[in-house]
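See below for the structure under consideration.
Apart from one protein chain that is not included, each protein chain of the complex appears where it belongs.
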Amino acid sequence: VIGQFIPGKAWLYRVDPRTKILVTVVYVFLLIFANTWPAYALATLFLALTLVLTGQSLGLYWRGIKPVMWLIIFTVCLQLFFTGGTPVLFHWQFLKITLPGLINALYVVLRFVLIVLMSTALTLTTPPTAIASAIESLLKPLKAIKVPVAELALMLSIALRFVPLLMLETDKVMKAQKSRGMSLSTGSLIKRSKAVLPLLIPLFIGALQRALDLANAMEVRGFESADNRTRYRVLSFSKQDLVAALGTGLFVLLFIGLLWIN
Amino acid sequence: MAINIEGLSFHYGAGKNVKQILDDINLTVEPGQITAIVGQTGSGKSTLVQHLNALLLPSGGQVVVGDQVVTSKTKEKALGPVRAQVGMVFQFPENQLFASTVLEDVMYGPKNFGKNDEEAEALAKKALIQVGLKEEFWQHSPFDLSGGQMRRVALAGVLAMDPQAMVFDEPAAGLDPKGQEELLDLLQELKAAQKTVVLISHQMDQVLALADQVVVMQDGRVAAIEAPDQLFLRDRQWFLDHALDLPEPVAFAKDLEDHGYHFDHLPKSVADLAEQIKVQVN
Amino acid sequence: SLSIQQLVLLAVLMALSLVIGKFSVMLTPTIKISFVFLASSLMGRFFGPIWTMLVMVLLDFVNVTFFVAHGAWSPIMAFGVVLAGLIYGGFFYQQPLTKTVHWGKILVAVLLITFVVNFLVNTFALMVMYSPQHSWSVFSAMLSARLPKQLIFFPIQLILTYLVLNNRIVTQIGQQFFAPQRKETAQADSIQTKA
C-alpha cells in the first residue's frame, strides 16, 4: 500500500501536489523536535485529519504499517536497552530497561508511525506523474544556479514509467534463472552475493537496450531538448490549497507554541 | 516422465483482494508426447506452466512431477530436483543471457544442478550442436550474435540441463519463417528422443501439425483436453467463444463444406487439404 | 548537456535503481543486502560526479516517499547521498568506457561509501530522525549496532562493483550512448530486430 497511488475523489486529491509535498516536508521536519506528549497529541490530530481527507478506509493504513513492523520493533529495542537513566524498571544480566528508555521507545514508535502514514497520505492521493511535475515546479528556482531542472524532471518521469516494466522483467529473469538452478540461499556470503549477477546483468543489459530503443522513439516524435517544450499537465493552485496552507500554518503555530511552553 | 496436475488452483492476494488465476485444473501431461496449451492472453496459460517446474506453488491441489509431489507446503529446498527435471523456456528467452561467452552461459544450468566443469561443458556442447549453433560462435559473447542465434543459445542453456520434460512459452514469437521452421524441427527431435514437451502457442497451424494433445484454457479453467484432430472438428462458434483461431487448412475446409464439399478427416496441412479437394472435383 | 540517448540512459538507470531497491537478499537472518549501489556505480561510471549526485538526491526523495516503507526524507541523509554521488562519480567516471576501472579506485571508493557515508553519516541521520535523545552515547550505541552489517557488506560491495563496472557487455552497450557521432553499430540493429 505504501508508495502506491489509489485513484479517488476525496478532498485531498484536489489539493495541488506541490502543496502536499511541502506540507509533508514541514510536518516531518517539525516532528524531529517533538519531545512532549502534547506535541505528539497535536501531531497525531493533524495526521488523523489528513487521513480522513484522503477518503480511504483505516484498514488500508493498518495493512500499510504491518510490513514495517519488524523495523519498528528493532528501533524500539534499541531505545529500550540503550537509553540510560533512572528509575530502572527491569534488570537482567546486561539488559536494563529504564523509565526514560520506555518513554523514548514509545516516542520513537509514534514518530515513526506518524512519518510513515503522512507520506502514505501523500503518495496515496497523488499520481507519480503529478509528483514529477510538482518536483520540477518546486525546483525551478534552482535553474538560477544551473541545475538542469527540466532534464531531471523528464528523466524522473521516464524512470517512473519504466519501473513497473522493469519489475516485470526482473520477475521474468528471476524465474528463468531459477529454472536453471539459481539459488541465492546456499554457499558462502560472497558466493551468495555473486549469485545475483546472472539476475542483475541481464536486467542491466535489457534496460540499456530498451533505452536505445526509447531514445529512437523519442527522437522521431520530435524531441530535441528537455527545455523547449510545453506541458500537458499544468499545475494550478486552487481554493483547496489555500485551506490546506492555512490549516498547516495553524498547526505549525500551535506546535511551536507547545514546544516553547515546554 | 509424466506430469500430473490434480485439482490445482492458484490465486494472488488475500481477503477481499483475492485474484483467482487458476481454478480446479486436472490434467496429465503424457510422457514422450507434445502437449499444446492454447487460450487467449490472460486465460492462465503462463501461470499454469510455471507450476510444472515449481516456479509457482499451487494454492490448492498438487502437481506430481515424476515421483515428486509439489503442494502449497513444499519447501524451497525440495524444488531443485523438480526444476532439474523440467526445463523451462520463457518467451523471448534471449533476455536471460548474461555470461561473457556462449559456452559459459550454456554451462550455467548444468553447473547449478551439480555437474562439474567437464560434464557441464560436454552437455553444453551437445546442446549447442543440437540447436545448430556453429562452433565458431561458442567463444563469442552471446551479445555479438544475431537475434535468432541468441534465441538458440538460450534454448541450448535449457537443453544442456538434459531435463526429462521441457516447457516452451511461445518459442517462435518474433522469429522469421525460416527460424520458426527450425524451431518446430527441434521440438520434433525432442519428441523423437522421448522427451515430454509442453508448448504454449497462439499459432494453431503449429498446434495442429505438432501436438498430440491440446489443452484449451479459458478464464483460469480447462475448457477442453483433446487430440487436435478431435478438437478442430468442433464448430466455428466454439472457437469464436474461446477467442481461438482455426488452423488455416481447417478453416478453409469448413468454408468449403458450405459449398458442398466433404472431408473424411481433418486436413493437417495444405497438401493434405489439396489431396482431399482433388478427389472431389471433376 | 546530455544527448537524448544519454538522457534516456540515465533515466533508465534511475528506474533500475528504484527497482533494485525493492529487492534484497537475506544474508544472515538479521542482515538484508540490497544491490542499489550497482545502479549508482554505473551512473557514476557513465555520467561523472555532478549528474550522479543530482540524480541520486532526486532518487532519494522519490524513494523515501514512494518506494521504501521506512521513513521520510531527511536533510542529513540527503547530505550522505550527495557525498555518495560525488564518490561514485568521482572515482568511477572515465572515458573511453572500454578502459577497466582499476581495483584501487574501487577499493577507496567503496571504503569511503561504507564507512563515511553508510556508517557515520547515515547512522547520525537515523539518530536525529528516530531518537528523541541526541547524545554521544546514543550515537555510539547505534554505531556499534550497525557495525557488523558494514563489515559484511564491504567485501560484497567491493567484489560486485568490480564485476559489474568492468562487465564487458555492459560497457560495450554503454559505449553506444557515448558514440562521438550518432551512429549505431550493428549491435544496436540486431537488438532492434530481435527484441
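Order of writing sets the chain letters: A, B and C. Residues in each chain are counted from 1.
Just so it is clear, a contact is a pair of C-beta atoms (placed from the backbone, for glycine too) under 8 Å apart; a residue touches a chain by one contact, two chains touch by 3 or more.
To be clear about the criterion, contacts and distances are computed from a predicted model.
The subunit not displayed here is recorded in UniProt as "Energy-coupling factor transporter ATP-binding protein EcfA2 (EcfA2)", chosen from "Energy-coupling factor transporter ATP-binding protein EcfA2 (EcfA2)", "Phosphoribosylformylglycinamidine synthase subunit PurS", "Oligopeptide transport system permease protein AppB" or "Na+/H+ antiporter subunit D". Residue B:173 is the one among B:2, B:27, B:122 or B:173 that touches the chain not shown. Residues of chain A in contact with the chain left out of this view: 127-129, 132, 157-158, 160-161, 164-165, 168, 210, 213-214, 216-224, 228-234.
Listed for chain B, the residues touching the missing chain in the whole complex are 40-41, 146-148, 173-179, 202, 243, 245, 248-249, 252, 255-256, 259-261, 270-271, 273-274, 277-278, 280-282.
Rule of thumb we're sticking to: only the chains that are shown with their structure count from here on.
Between the Cα centres of chain A and chain B there is a gap of 42 Å.
Chain A and chain C have Cα centroids lying 19 Å from one another. Chain geometry summary: the mean Cα position of chain B and that of chain C are 40 Å apart.
Of all residues in chain A, those that touch two or more other chains are 185, 197, 201, 205. Among all residues of chain B, those that touch two or more other chains are 143. Per the touch definition, chain B reaches chain A in the complex via residues 50, 53, 55, 76, 80, 83-84, 87-88, 90, 93, 95-99, 108-109, 111-113, 143, 157-158, 161. Taken in their complex, chain A has these residues touching chain C: 2-3, 24-25, 28, 32, 34-35, 64, 67-68, 71, 75, 78-79, 82-84, 104, 107-108, 111-112, 115-116, 118-119, 122-123, 128, 131, 135, 147-148, 151-152, 154-156, 158-163, 166-167, 170, 184-185, 189-190, 192-194, 196-197, 200-201, 203-205, 207-215, 218-219, 223, 225-226. Contact residues of chain C toward chain B in the complex are 167-169, 172-173, 187, 190-191, 193-195.
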